[in-house]
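A protein chain is absent from this complex, but the other protein chains hold their places.
Up next, subunit A:
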Amino acid sequence: MKELISTEHLHFEYVRAEEENVLVLNDINISIHEGEFVAVLGHNGSGKSTLAKHFNAVLLPTGGKVLVDGIDTAQPDRVFDIRQKIGMVFQNPDNQIVATIVEEDVAFALENLGIEPAEIRKRVDDALKKVDMYEFKEHAPHQLSGGQKQRVAIAGIIAMRPECIVLDEPTAMLDPKGRREVLNTVMELNREHSTTIALITHYMDEAVHADRIIVVDHGDVVMTGTPREIFSQVDKMKELGLDVPQVTELCHRLKQEGLPVPDDVITEEECTAVLKQLLQ
């Protein structure tokens, strides 16, 4: 599979007034492949959002480089190409909506790109259908729930037909239903439309659905692997200030008590099956 985003010795620091430089990213070497769903985990201040902002040239490395589909993000004349390939969705849906009607909001970037009206119409409808918000196309965004607004924000991104969407804690402000809606939308885009996904999250039950997890700590990538490989290391995750899904923790504890259960259980289904077998 083709590498869509790769970082080579990515280093980022910034200068704070009157103080020495603050090192945020140390020496990051990762790659995200076309069609992959990657989750990025790390505690607050670990550098994971800073890393994500390098994926579409919002930030530029102070050392090393970032390649997006082979283009070096440090090339100023390629920024628009990069941003068209990599779209970003942020935490607060209210900060991302600019228009007063849903469909106009989704069309905003397309108008800026100078796309033909007929094509805009087609793309907007298509994007709204993909996030299951088509029936709300004439609604005012402020009348929508958080999860709906966030899906409109995602539609605005997919209307640009990016190859990859980077989502920085898109569910942090949502209620359980909104979280389910957004996660389902993200998973569907990945599975059915092969959109590459980089999801930054504090919710371990969202990361479970990724193909691969990257754990960032103090500006370094400290773990990378499938959700099963990552979450089975319960103690290490806790040391890093992170967590594991409740079902993983339960099986881990039971195993420590000497019960014959595996410690790489990550879904409700698996946990139910394991416990059923244990008790029957």
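Please note the rule applied: a residue touches a chain if its C-beta (ideal position, glycine included) is under 8 Å from a C-beta of that chain, and two chains touch if they have at least 3 such contacts; residues count from 1.
We adopt the following convention: contacts and distances are computed from a predicted model.
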I notice the complex is incomplete. Of the names "Energy-coupling factor transporter ATP-binding protein EcfA2", "Spore germination protein", "GMC family oxidoreductase" or "Lactate utilization protein B", which is the UniProt protein name for the chain that's not shown? "Energy-coupling factor transporter ATP-binding protein EcfA2"
Candidates A:Lys2, A:Lys122, A:Arg191 or A:Arg253 - the one touching the absent chain: A:Arg253
Per the touch definition above, residue among A:Ser6, A:Thr62, A:Gln84 or A:Ser145 touching the missing chain: A:Ser145
Residues of subunit A in contact with the chain that isn't shown? 42-46, 91, 145-147, 169, 172-179, 202, 204-205, 241-243, 245-247, 249-250, 253-254, 257, 259, 268, 271-272, 275-276, 278-280
